[in-house]
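Of the protein chains in this complex, all but one are displayed in their positions.
Chains: A and B, in written order; residue numbering restarts at 1 for each.
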Amino acid sequence: MSRSAWVFLLMSVAWANSAHAQDTTVARLRARADSLARAWREAGALANLVDSLERARAGEGRDTIAVGALRIVTNPSPLPLRQAAARAWPVIDSLYGTAGADLARRPYIVHAVDPDTAAPRASFHVGLEVPWDLDEASVVTLLLTNVPIAPPDLALADWLGASLRPAVRSQYDRATVYVQLVTAPSAAARRCYLGDVGRCADALGFGDPAGALERWYPSSGERRALVIGSFAEYFNRGATATAFRACAGGSDSDCTELLRGLTGNALPKPLGYEARTTLVHLALRLGGRDAYRRLLANPADPLAARLTAAAGMPVDSLISRWRGQVMSSRPRPVPLPVWGFAVALGWTVLFAFCGLRSTRWRVT
Amino acid sequence: MSHAIEISGLKYRAGSFELKDVDLHVPTGSIYGFLGPNGSGKTTTMRLVLGLLRPLGGRISVLGDRMPDDAPRILARVGYVPEQPHLDATLTVRELMTFQAAFYPTWDAACAEDLLKRFELDDHRLFGRLSKGQKAKLMILLALAQRGDLLVLDEPTDGLDPVVRRDILTALLEYVAERKATIFISSHLVHELERFCDWVAVMDDGRVVTEVPMEKLKLGTKRLVVSGAPAAPGATPFVVLSREPANGASERWIVGQWEPAMSSYFAGVGASLVDVIDLDLEDGFVELLRSFRTSRG
Partner (left out) sequence: MFRVILYGQWKWSRLIVVVGTIAAFALPIISVQGATGGDASPLHAQDLLRAVQSWGTLYPVLAAALGLLVAIATWAADHRGRHVHALTLPVPRWRYVLLRFGAGMTLLAAPILAVLVGALLATASATIPSGLQGYPIALALRFAVAVLVAFAVFFAISAGTARTAGIILGTMAALVLVQVLASLANIPLNLVDVLQLVVLNWPGPLAVFTGRWMLVDV
C-alpha cells in the first residue's frame, strides 16, 4: 500500500474510534443527565410532601385570623396580627382586586416567637417566624411583603424579576425610578427620561429580546460600563478573564462578546424592578377590580398585550401615564425646606441665649 | 466726707473661706491701703467691689453707684490692676492699648504714649513675652490712661524689683496729684504702704481688724514699759493689744491709738509709766494681728 493509503487508513481507524468513543460518551452523559433529572423530580416531590405535612402540622392547635379574604394561622401571642391585617387588607385588595378572594385558600402561617433569643424555638420549614414584640406597622409591612398569592406565570415572573407584591412605599419607588431614568448607563433609559415613550417601552423590556443589547446599550461606553459595573466578578475569572481585561482596556468587541454570552434574561434591563412593578401597579389600578385576573388570563400573550388587557388602555398610553407619574415623583432635592432653615436658626439663637445666661455673664 | 467705696455688712463664702460683716469706707481722693496676710480676703474683697464675685449679703457702693446693679457705669470710671496678669497674651502692647481705648471713652492717648515712653515698653512686643515687671507696668499704664476716678490695685508691685516698684509708685502718685483720684491698693508689704497711703485697713481671716488713718496706726501703736500695773486695767483711753511680763515687776504693754496725754491714766490706777517706745508699722501690724487672733481664741 502506498504511504498515503496507510495514512488514510490510519486516520479512518482513528476517526472511527473517536466517533465510537464520542457516541459512547454522549450516551453516557445523556443517561447521566436523565438520572439527575429523575432525582431532581423525586426531590421536588419529596419537598412538596414535606411542605404540605408541615402546613398541616403548623395549623394544628392554632388560631385562624380572618380579615377580608386574608387568613392568618398563628399561635396565640401578643403579636397585633388582627389589627395589622385590618390595615393590610385594603391595600392587598386594591392591588389584586377580585383575585384577592383566592387568598382565603392560601393562609399566612405565622409563628410568633419569644423575642428572647435564649428561649428554645420549634423548627418549622414553612411560614414566617416573627418575634412577638414587633409593632403593628412592622407587622403590616410583613404581611404586605409576604402576601401568599399564587405565583404568576413564568413569563410575567421572569419579566418582573420577582413576585408582584403590594407597594409599601409607592412614592419612594417612583422616586427610585426617576433616579434610574437619570442615572442608568443606558441610552434607552435616557431617551425615556427625555420623553421618548417608545424607548420607555424598550427600557422596560417590552421589545423583541433579539437585539436588546444594541437597543439598550448602543454605545461602546455603555457596554463597557455595564461589563465593569455589573459583571466584573462574574467575567473576571476562568475562560472569560482575558476577554474581560480586554474589554476593560477598551476593546468593544470583547465587551459585546461577553454580554452576548449571557444566557436567558441575564442581560440587565436598563430599568430595575421598581420600574416594572410601578408600571404594573398603575395598570392594575386603572383596570379595575378584575385587572389582575385579566393580567394572568393569557400567559402566552406578549407582555405588552397583557398589560393592555389589564389596564384597559393601549400600552403606549399606559407607559405615557406611568412616565408622567415618575417624572412628578422627582425626589426632593438637597436644599433644606424654608422651615428647616428657620428651625436651625432658631436653635442657633437658643444656644447663643444659653451662652448669655451662663452664671458667669449674669450680674444678678 | 464722701466715700469712693462704701461697703457695709458684706458677706461672702467660697468653700471653707468666709467674709463676715465686712465694713469698709474708702474716702474719696485718698490712697487707701488694704493690708493683710496672705489669704486674709483682700483679693476677694476687691473682686466683690468690682462685681467679679457675687456677695451673699451686704451692700457695696462704688463712686456713688450700687454694685453690681450699675456695674458698667462704675467700671467705666475704675482702673483695675489684678494680682495676676489678665490680658490677652497674643496681643502686642500697642494692640492692647487699642483694645482698651475702644472701651473707654475717657481714654487719654497722649497720656498713654507718655507712659509708654516712661516705662520703656516696646509696643510691638507680645504681652505674653513681656517680663513680669513689664507686664505690671503695662497694666498700670492701661489703668492710668483710662483716666478713671478710682484705681483698684491688687498687690501691683508684688515680686517686682525696686526700680520697677519705684517707677510704678511714682506714676501713681503723679496720677493722684493730677486727678485727685482715689486709690484702693492692697499689699502684704507693710513698709511699702507706709510711705504711700493716707488710710489703712487691716484684714485678717475674712474680717476687718481695723480701719484708721495711716498716721494714727503708725504713731498710735507703742510699746509701753509699765510698773505696778493692776491685774485688771479697767477702761483705758487706748487699746491694749498685749501685755507680757518684763524685767522684775515691770510689764511690756503694746497699745494702739496712743496719744501722749494718755500717760496720766497710769497715775490714776497706781501704776507708773516707765518708758514709751515707738514701733514701726510692721511691728505694729504684727502686734495688731496677734491681738486680734488671740481675742478670737
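Worth a mention:
Simple rule for what comes next: a residue touches a chain if its C-beta (ideal position, glycine included) is under 8 Å from a C-beta of that chain, and two chains touch if they have at least 3 such contacts.
Every value quoted in this text rests on a predicted model; they were computed, and no experiment measured them.
Considering the full assembly, A:193 is the residue among A:193, A:231, A:244 or A:322 that touches the omitted chain. Note on the undisplayed chain: of the listed residues A:79, A:139, A:181 or A:243, the one touching it is A:181.
Only one of B:75, B:93 or B:289 touches the chain withheld from this view, namely B:75. The set of chain B residues touching the chain not shown comprises 50-52, 71-76, 78, 80, 82, 84-91, 95, 98-99, 102-104.
Counting the whole complex, the residues of chain A in touch with the unshown chain are 178-179, 181-187, 189-190, 193-194, 219, 221-222, 225, 229, 330-331, 333-336, 340-341, 343-345, 347-352, 354-356, 358-363.
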